[in-house]
Structure formats: structure tokens, C-alpha cells
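Complex shown without one protein chain; remaining protein chains in place.
Per-chain numbering from 1; labels A and B assigned in written order.
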Amino acid sequence: MRPENYPSVSQPPSNEFELFYGPNHPGIEGNYALKVRVHGDEVTSARADGGYLHRGFEKLMEGRLWIQNIALVPRICVPDPVPMEVCYSLAVEELGGIEVPLRAQWIRVMQLELSRIAAHLFFFGGHAATTGMYTPMFWGITDRDLILDLFEELSGGRVYHIYNIPGGVRRDLPPGYLERVSKTLDYLESRLPDYDNLLFTNKVFVHRATGIGAMTQEQALDWGVTGPNLRATGLAFDVRRDDPYLVYDQLDFDIPVEAAGDAWARSLVRRSELKESLRILRQVVAKLPHIDGAIRAPIPNPLAWNLPAGDVYTRVESSKGELAYYVVSNGGDKPYRVHVRGPSAMHAVQVLEHLATGARIEDVAQIMFSLDACPPEVDR
Amino acid sequence: MSDIDYKDRGSLLNPLKSWAFFGRPPVTEPLEPRAASANYRGFHVNDWEKCVGCSTCQKVCDNAAITMVRIPGLPVDPVKGVRDERPAIDYGRCCWCGLCVDICPTGSLALSREYVHTCTEEQISSYFVLPDSSGMHGKPYGLGWAKTADADLVDLERQAMRELEPEQRIGNFAEIVAGYDDQQALLEASRCVQCGMCHDACPTHMHAPEYIRAIWQGQIEEAVHLIYETNPFAHVCGRVCTRRCETACSIGKRGEPIAIRWLKRYAMDAVPHERIKQIAAAGKATTASGRRVAIVGAGPAGLTAAFDLAKKGHAVTVFEALAQPGGMTRWGIPEYRLPYDRIDRDIDVIRSVGVDIRCNVRIGQDISLEQLRDGHDAVLIALGLQQGRQTRIPHSEHEKVFRAVDLLNKITAGEPFELPHCAVVIGGGNVAMDIARSLARMQKQQYGQVDVVVTALEDQQHFMADPDEIKEALEEGIVIRDNCGPQGCEISAGGKLIGLKTWKVLSIFDQHNRFAPSYDPAGETIHACDTVIEAIGQFSDTSLLGDALTESLEWNRGRLKIDAAGRTSESWLWAAGDMVNGPDVVTAVADGHRVAASIHAAMAVMEKTKPV
Partner (left out) sequence: MKLTTATPNNVSASLEFLLQEIPGLRTKWAGPRRLRVDLSAETLPALLALLKGRAGYVHLSAISCVDWPEQSEFELVYHLWSYELNVLVKAHIRIPRDPGVYLSVYDLYHPAAFFERDIHEMFGLYFEGSPDMGKFILTEWDGPPPMRKEFDSEAWVMNQFEWQDYRPDWLAEIEARGGGITTRPQDIRKDGKP
């Protein structure tokens, strides 16, 4: 919404204020706003206000060839773009009955987990920053950049990889790539104690995060919470394990949970997940050299490619939760309809409204970030 | 599960451990621009030597960032499939996905390893770039994202055509090529990138991209409709066209071109004949013009012109000297390449739009050309090249020395002739292959074994014949001896033909590029045989014109002089086809269209000046 169109602030009682929290605030990744009414320090009501990043992706996709959309989908979630690419590709592959070569599946898992680590590092930094601690933010961004280096080498793009394509992936691994992945994993693992010192075992941060934005498991299920936010309320559910895709059923990993459902629990879950992702990546690095073969199933000329009529709902576990694509084909060379179900659509709207209501104003930013919502997923 | 307990409250001292970072050396990055990774998707680099201006990059661009720009001075060659256009990129729209690189049929496009371009508002035009091989800012950052074999989005392999094996086909005249089935045709059609190079290269400019797309969409009748817009010899061209379209095809730059000829054949075979007649008749004039046109020669040129003129409402009569229409497609091309019933279908379609074809009428003998002139508003002669050229080497007047066209004629007509036990063919073109392979089949049928030798001046790589013809001829047991210049026929004491003497060819053309073969007599070979067949070209017999007309017409080096539209110096007489424009079916079809348009235009002029 343009500032001149903001609704006029109604004349509140002298002890109540209406605040426009956003639309550009470090409390969330991207442009998003929360309209809050505060009574003293206490938020008495909160309304989410989205649309700042609306680019009509779903409509755009209906006008583009099946393959052209691969350039569009990563833009739906900038900090964690790989799940978008993979989820869209999985949908097209399921519609077209395309068998993805095993090597491509392992490469996809590698990217997905690298992307998850990058997103979680971003989250650590962001969550710390909303409590006033900026060093972990710089660290998080810097260490994430090492993963972006890996993506640049693999896909030719640092942020928008556009590397997954219906049928597989677009290039094979560069020579020596897995060794460099391995080195980066070693480095990131060695950095965890630093993060712990500054963040996870830092009394200030623990105190600031404990009890903030808490929800029970019952509330979480009622509000449609998924992903790490749901696992922080004690439900061990992960699409990777419970509705497996690619080769996740061949990998050994745990699903970290916490019971408290507050910002501290959500942060702890992500910290543990980062370690699990490192563990998965170690397995991938060990396995990939032994998986030969094509990196992409043969696909027809992209300019003349009809997919059989049908519809499919594919899900993956992104760093933020359950990401799903509902794709409908009417037998044509373009999608008839694509519906993107981003996890943040729940987290950034009604969950955020619920959690912010009754919170103290200084905690709102932390609540926003601790949900790790990605506004472009809401706006699409 | 976490190694930090939720209840662990941490310590105020822990963050202080990070003070240790003050003891570490700072990380310093140099200010110089750093080259991006080896796969980086930076700015476009286009190798103009490889780029043919096909605009496939523009079609795949999801952001409408690519504009095609014509650049005067660059090579243009429709026959080879080269345009003087190059892509320009709008970096205000480009998203660097690199799909253009992956789909580029020639492999000319790549992306560089350069990160940055920026400018002030006044320099906004610097966002619109015509990339060449020097890179965005002329700096040597090197190539990043480029074409790799496993990432290529162009399907370089065509659908394999099912064909008879050599042993299955040698003893008979059954058609060799089976044709595509529905699925193969769909897959083959889907390879097309719609660049239109085929359309530009085709002599009659067939709407190949459109009918290929229609086949892909399963709209086969629409494909037939598009085919008939430019070519009434659709069955014939679906089988024996010289397919310049495929030479020009962009996909053929690195891979196998789209099988455009076989797709046309598929469409024609897939639609019932009666339906094809309805489709071909679309757009026929509903009222007769009252004008009459006579056409001499029922070959591709004559009948194409007849088809066009009949659809325009003129009364067209075609006179054919031989027993059946079709010209060289029937009398020259063997049945294993082009079954006669397919020619019959094309001709039936042409007849169905109202063309009257009269066979066994030889103009100049049965009716004179002057009589035709007097009874019609226009006359078109499309005689073709029916006479075989002779080598005129010593003893070539022997009765066992034949012209290839004469023998092919006999084979089509079913006339008996003494089948050679051992034949030598002179010539390396398609006609030489046709006669050699026809004789080989008959030898197999009658004698049980093949003994045919083909000799030609050129080396085998430079034969005029289609490479497929050469390959198949070899498979069928025909012997090819290249670089052989015929010097004379060997005659026995009893007057029997016993062989052909050739010398090794040193060169075919002199320094002025004129035909002047030179030989090495030391490389003499006697090819033993009982028959020699000359297949070194044909010429047109224009004796039907008669002395008076021959005298009054203008000539150019022994060829009838015509204007660009095919009209001779006599205003009522047009000429078309191989006799004036050579040398293949599709060129004759193009000629037929051109001359029909000219005749139709002349009729319109007549409308104003001379009442019907």
C-alpha cells in the first residue's frame, strides 16, 4: 500500500497508539507490515498487511511455457529458493511421467540441504538482530555467502540458481566440487561453537527469547503451522521423512523437536536442524561419486512440449515448513493453473496476528522473525 | 534431542569468548573485480561466425528480453540457412536464466564471467546490448555458462525411419521407406524450433514451420491444407523432394535436421484421399473466367500451373505425349522411391479441381502449337528434360550403349528390353543411381545376382547424388568407382561391347573454373561389361516448336529466353519447369506457381482489352 493510501489512524484513547510496523523492517525477510494497536507497551491487536511483493507469479506462470517457469519460481522465496525449483520440477515431472535420474535426485538433495543451511544461517542472524545483537547477523550473512559461492559454482547464479529443470538438473557437478562442499561443511561445523557462544548459550539471548511468541501444539495444528515452527511445539513431523520425495528415504537423519513452542524453542530447532543438514550433506558427499549416469531425463523441445492433462499436488520440506505446488495441466504447453502454498502464508498472517496480540511491543520484531516467514511466499 | 537443553539458561560469560576474534587477522578482499565462477551466468557473448540469426533464443526468452536486429554486411544465404540477423539483449528485462544458451541451435551463445554493469540514468541505453564475442565491456572475463552436451535443450537426433533392409529390398521394387507412425511424427515435429529457415530455403516457400507445428498439435488436416497452399505435388515431394529445407534447418547446424520431407509424407498419408481433395479445392473460384489455357507437358511444372489456373477459374487443358501424366516423377524416378499410386493420387487431386489432362497427344505431331495458340488464350510449354545427353566417346554409338532416361522410361512402361548381365553406368548423379539400382533389382530377379558398376569423374564425396542414394546403392551390391573419366567403349573383334575404358581423373575444372577434366592415362582401367549406360544429364527437345516459331522466338545460348515470370518473347507463350529452370521437382513446382501467376495476370489485362 502506498503511504498516501494508508487508512487514517482513528483517534485512539490517549494511552493507545496504532503503529504501522513495517512495511520494511528487519523483523521480517522482505517487505511486509503489521498494523498493531498498542496500549502502553502491550499490543492489543495486530493485523497483517501483505501485498508489497505481489508480482502475480501464479498468473504469470499460466502464460509461460513449462520450462520458462523455472526462471520464475525461485523468486517466490529469495532466502530459500531451491525448494521452489525442486517442488515445481517435481510437479511437472509427475504430470509428464518423467523419471528423474538418480544422480540428479542426489544433486537435488544436496542443493536442498545447502539451501536449508543458508536459510537457517540467515535466520540465526536475523533472529539475533531482532534482539539487538548484530554480530551474529554479520556472521550469518558472511557464512551464508560461502554457500552462495558453492551455488554460484554449481549453477552459475548466487541467489537465483535456476538450476533445477523438469527432468533433472541443468549441469553436472564441476570437477572437485564435492571436495569444496566438504571443506565448507567442515568450516561451518567449526563455526557452530562460535554461534553457540554468542547466541545459543548467551544468557542474554536465551532470556530474551524464552517464552516469547509461545504457542501450544494444539494451537499450532489449529492454525496450520508447519515445519520447524510446528516441530518447536513437539510434533515430530517432517515431509522429508513422512511423505518422502527424491532419495530422502535412503538418508539417515533425525527430526529435532522442542516442546515449548516459543521463539527460543524455534531457534533451537533450527540450530539442531542445521546440524542434521550437515549430517545429510556428509552422506550425500560420500554417496554422489558412486552414482553415475545422466543428470537429466530426456525432455522434448521446450518450445513444443505439451504435458498430459491432469493435476498434481507436490510437497517438499523447505526451511520454513511445508511448501506445496498445486499444478494443473489441460494438456497444453503451459500450466493451466499453478497454486503455490508457501508455509509463510500461514505463519506470516494468522499465526503472527495471534502471537503478536498480547505481546510487548519490543518483542514483535522477534516474534516476526522467529516464525521465519518469507513475505513473497504470501504475496506470490 | 538438541545438544543444548531448552532449560539451559546459558551464561553471560559465553559471548565474551568471541573477544578472541580480535586476535585473528582480518579478512581482506582486494578491490579488483573478481572473475566469477566457471559456470557463471553473466552477460551474453555471441559468436557471430556461428550465429545464423535463427531467433530461437528470442522464442525461449521468458522475459521478452531479446530483439532481433538485421545487420547489413553479414552473410545472408537462405539455401544454407543463414540470416544477417543477430540477437540484442535488453538487460532491463533479462533474468540471466541462460535458457537462450541451452537452446541455441548453433551453440553460438554463451554467458560471460562478468558480474557488474551499471550506469547513470542518461546512459540507460547501455542496457540494450548487441552482444558479440568481445563481451559486455570488451574485457576478457572469459566464458561462463556455455553449451554442454548433457544440458543441451535441442534434440539433435531425428526419429529413426523404418526402412527395408538391403536383402529385403534388392529383389523387388517395393518402397524402401516405411514412413512415420503417429507417435514418431509427433516426436519428430516437436523437435522443430520454428525458425523458418526451411521456408526461406524452399524454392516454392512451403509453410513448413506451420505444418510441422500443426502435425505436432495433431491437426493433420490443417497441415495438409498448409501444404496445398504452396505445393500440389505433395505426395511426390513427401517422398522424393531434394529437401533444401533440411539443408537450411537450424537444428542441422549441429545435429540431424528435422525430417521435414518425411513429416510432409506423414501428413499426406494420414489423411484420406477424398478429404485431401476437399482440402485442396478450398479457395477455388466459384465462377468460370471463360479463359482457356493449354499446357504442354504433364510434369510437375505444367500440372502445378494447371492446378493454380484451374483454381482461378480458367479452363485448363494439359497435353501429354506419353501414356500417363507425371513427367519425370513417373517416368524417371523408380518405384522403390516413389510408388506410382502416390503420383496417381497427386494427379487425381489436380484433376479434381477441374484440370483436363489428355495423354498420348504429342504436340507438333498430333496437334501443332499454332493450333493450340489459336484455340486458347495462353499456352504454356513445360516439356522437361526428356533426352539423355551422350558422352560421344569412341564407339559410344554402339547399340549396347544406352541413355539412362530411355531405360528408366522402359522400366516404368513395362516395355521389355535385354537386361544386361553386367552394366557400367557413367555418371554420379541421382539418375545414375536410379538406373543402377533399378537394373540391380531386375538382375537379382532374373539372374539371381547383381553386377552393376557406377563410374564417375568426381570422387565419391563430391557425387551429385544424394548421400542416402549412394549409401543404399552400396548396400545393394552396386560397385562405385570414382575418379574415372570415360575414354571409349571397348568392342570385341566380333563387334560386341565388352567394356568401358576409363582414365584416372586428375582434375575436373581448369583454373578458370570451367569444365575441362584432365586425366592420367597411366591410370587406365577397363571395366568389363556387356552394356554401357550414360547418365550424364539431359536436355530438352524443342522440335515441337516448329521452324517458324523457333525462328521468331528469342533464344539465349540454345535455351529459350524467358522473362522472370516465365513468359517468352511471344506474348501468348510461356515456358516453365526443368527445360528452363532445372533441376528438381520442387523447383519445377515453384516455377509452375510463378508462371501461373503471370498467365493469370495476363488474363486480367486481356479482360480489359479483348472480350471473351
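Miscellaneous remarks
By definition in this document, a residue touches a chain if its C-beta (ideal position, glycine included) is under 8 Å from a C-beta of that chain, and two chains touch if they have at least 3 such contacts.
As the structure is a prediction and not an experimental result, all values here were calculated from the model.
In the full assembly, the chain not pictured is in contact with A, B, by the touch criterion defined above. Checked against the full complex, the candidates A:I141, A:L192, A:L221 or A:V247 give a single residue touching the omitted chain, namely A:L221. Within the full complex, the residue among B:S126, B:Q219 or B:S368 touching the omitted chain is B:S126. Per the touch definition above, the residue from B:I71, B:A413 or B:A604 contacting the chain not shown is B:I71.
Annotation for chain B: contacts to the undisplayed chain at residues 55, 58-59, 61, 64-73, 84-85, 88, 90, 92-93, 124-130, 194, 209-210.
Listed for chain A, the residues touching the missing chain in the whole complex are 1-2, 5, 48-51, 54, 56, 58-60, 63, 221-224, 226, 234-237, 242-243, 257, 303, 311-313, 315, 322, 324, 326, 328, 336-337, 339, 341, 345-346, 349-350, 378-379.
As a working rule, only the chains that are shown with their structure count from here on.
Centres computed as Cα averages put chain A at a distance of 54 Å from chain B. Interface of chain A with chain B (complex): residues 64-65, 67-72, 135, 149, 152-157, 160, 162, 170-172, 174, 194, 196-198, 200-207, 254, 256-260, 264-265, 268-269, 271-272, 294-296, 298-305. Those residues of chain B lying in contact with chain A across their complex are 1-4, 6, 8-12, 14-15, 17-18, 36-41, 56, 59-60, 62-63, 95-99, 102-103, 111, 144-145, 148, 150-151, 153-155, 187, 189-194, 213, 216.
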